[in-house]
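My questions will all concern the structure given below.
In this view, the complex is presented without one of its protein chains, the others remaining in place.
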Amino acid sequence: MNQTTDDTLDTAATTARPVSRLLARLPRVWRSPLAAVGALLVLGWLIVVIAAPLLAPHDPLAQDLPPLAPPGAGHWFGTDELGRDVFSRVLYGARVSIPLALLLVVLSLLIGGTLGACAGFFGRWVDEIVMRIADLVFAFPTVILAMVVVAALGASLQNAVLAVLIVSWPSYARVTRGLVLGIRNREFVLSGRLLGFSAFRSLRVDVLPNLLGPILVLATLDIGTAMLLLSGLSFLGLGAKPPTPEWGAMVADGTQQFDSWWIGVFPGLAILTVVLAFNFLGDALRDALDPRTARSIGDGRAHAGHVEGERAA
Amino acid sequence: MSRRWVPSSGAGGRLRPSARGHHPLARFLARRAATAVLLALGVTLVTFALTNLVPGDPAAANLGQRAIGDPAIVAQFRHQYGLDKPLPAQYLTYLGNLLHGDLGESQQSHQPVLDDLDAVVPATLELAGAAIVPSLLIGVAFGVIAALRRNRFTDQVLRLFSLLGVSVPTFWLALLAYYLFFYRLGWAPGSGRISPDLTAPRHITGLYTVDAALTGQWPVFWSAVTHLILPALVLTAYTVGLLTRFTRSAVLEVLDQDFVRAARAKGLPSRTVLFQYVLRAASVPIITVAGLAFGNLLSGTVLVESIFAWPGLGAYAYRSATTLDLPAVMGVGLVVGLVYVTVNLIVDVLYGVIDPRVRAQ
Partner (left out) sequence: MNALDIRSLMIDLPAPAGRTPILRGVDLALQPGRIHGLAGESGSGKTMTGLAVLGLLPSGAHTGGRITLGDTDLLALTPGRLNAIRGRQVGMVFQDPSSSLHPMLSVGRQLTDHLRHHLHLDRKAARTRAADLLAQVRIPNPEEALDRYPHQFSGGMRQRIAIAIAVACEPRVLIADEPTTALDVTVQAGVLRLLRRLCDDLGLAILLITHDLGVMSALADQVSVMRDGLVVETGTRARVLTDPQHPYTRSLLDALPGNARPADPPAPATGPGEAAPGDRDEPTRSTP
């Protein structure tokens, strides 16, 4: 029978190839103008990441231009106090920030997701331990915690990445755990176990494919947050060291040279566009997901009973 | 109804026994308060553990080059700050001191950490308070409106704005705002909490606005207010974005529920359905987000305070972290952790007040 909206007895587990369900919905995603804009922006920046040396008119570290020159011919974004071309530095900055943000999200996802899936699947003490540690991390504001970690380990970009990783994985753990708990007792999983699947096989074959969609959306939305955190740490001087052209550090430079507004404004604008692009994409992906699972991420991250860290949807 | 029926007990089920006792709310509150105290203890332990397990050596961070070379000075430094005792003993001493209000002495300022905190915490509280209240009102309202006008123009606009809000780097927005409204346009006053030619009001709460109002120093009050506007506005941007997004999805989810349709089927006016049925159910996730947003604000202050030269907890945290001033860092961690525990408690209590199912647990 064709589906009508009065079909309320939706007890059947719709499980056939959940990833392909998401993929089947993708064409509809591109109809949303925001998604298209987001995708284009992301693509554009990825091109910049790869082709920065070709696109940048000057060497980002070379200090051979007149210092503190306003935007004009030859230096579209002006120059900073050491005579470096801001435009080139912004382009090269993409090579620093974007790959790191992507790396961060992938690592957080792997670590947090694995821990969360195990916590949800195996339960009992595994669950307790993982969730208590996650709670501990959530008990502190992200920036402050990251700050302490970096300060303790020494200010550098690697340590900043590590710090952000430490504060990021619990979100994935919590969401994955929630998703797994929702799936674990569904009939198709139970029947797998009855057929003799080992726990790991069950996890891999039955549970994981159902997680991919929501986790993908979560990760996309998270890239922006990772970038904001990373550049925030660099802004505070706890991340990239000079002369690395990192956007957050460049904005910090801008606060020292107030008259030369271009030094701080353009890098920040770059951050804004990248974060915005990934957020557009993530939103569109979430809208394309099956509504039931869509609810469990983003909106579901704020789990009743806890004030979590500042990971926003 | 024309006839009154004598109730019988065999009508297909019995009333489930209610939660033990006749005051579920009071018991709930007591349980939550007890958990909060335990959490607070946990916070002290965590703060202590974290700051002592980090690989950095505070002596190295605080003593000059020459002093490091001299083992006697290093030993004296370590002894002075109790760094040569075993860890568990250090923790117990720490806990004991805490209960006496002694948070140790800052290695940087050589003042009791408690005094340091006393000076900086109200500044941040004032800023956070000035930001959270309008954020809550605007964010929740926008979220509800967006949900009710789903997919129409208003919704699209609001979604776009809120997306912008959560995508903007706070430190950059602060720079932009300061540059534009102070430096270029001169609309907003400069950095700091009040004009440099004025003196701070007498310390009653530490909140300049409140203290100035209480002592009738209206020029100071006005200066404090105007100095609050810009940094609070910057902090609001992200918070409103966050609240709008979450509120929108919370309300949308509730609108799909059967009880909303059932309420409409009863013929209740739309306003009643919205406030008594929809918002009541949505308030649980909204409260959760509000707590989350407040925590986020605290993070944001670290970034904003440096640009506006706001002498608050964020700036203090930064200084302490970068100099590995352990007592100060512990103090910051303690305050922040306690704030979180309090916010969590308030959130939990509100859940219990609103949702009877939570009370029954």
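Every chain is named by a letter (A and B) in the order it is written, and numbering of its residues begins at 1.
Everything that follows uses one rule, which is that a residue touches a chain if its C-beta (ideal position, glycine included) is under 8 Å from a C-beta of that chain, and two chains touch if they have at least 3 such contacts.
Computed from a prediction, not measured in an experiment: that's the story for all the values here.
Touching the missing chain, out of B:Leu92, B:Leu137, B:Leu160 or B:Ala360, is residue B:Ala360.
Note on the undisplayed chain: of the listed residues B:Ala188, B:Leu207, B:Ala281 or B:Val329, the one touching it is B:Ala281. Considering the full assembly, B:Gln257 is the residue among B:Thr35, B:Asn97, B:Gln257 or B:Thr323 that touches the omitted chain. Residue-level contact of chain B with the missing chain is found at 1-9, 11-16, 18, 257-259, 261-269, 272, 276-277, 280-281, 354-357, 360.
Assume only the chains that are shown with their structure count from here on.
Averaged C-alpha coordinates put the centre of chain A at 23 Å from the centre of chain B. Residues of chain B touching chain A in their complex: 39, 42-43, 46, 50-51, 54-56, 159-160, 163-164, 166-173, 175-176, 179, 183, 238, 241-242, 245-246, 249-250, 253, 284-285, 288-289, 291-292, 294-296, 298-300, 302-303, 306-307, 317-318, 321-322, 324, 329, 332-333, 336-337, 340-341, 343-344, 347-348, 351.
Of all residues in chain A, those touching chain B in their complex are 34, 136, 139-144, 147-155, 224, 228, 231-232, 235-238, 248, 251-252, 254-255, 258, 261, 264-265, 267-269, 271-272, 275-276, 279-280, 283, 295, 298-299, 302-310, 312-313.
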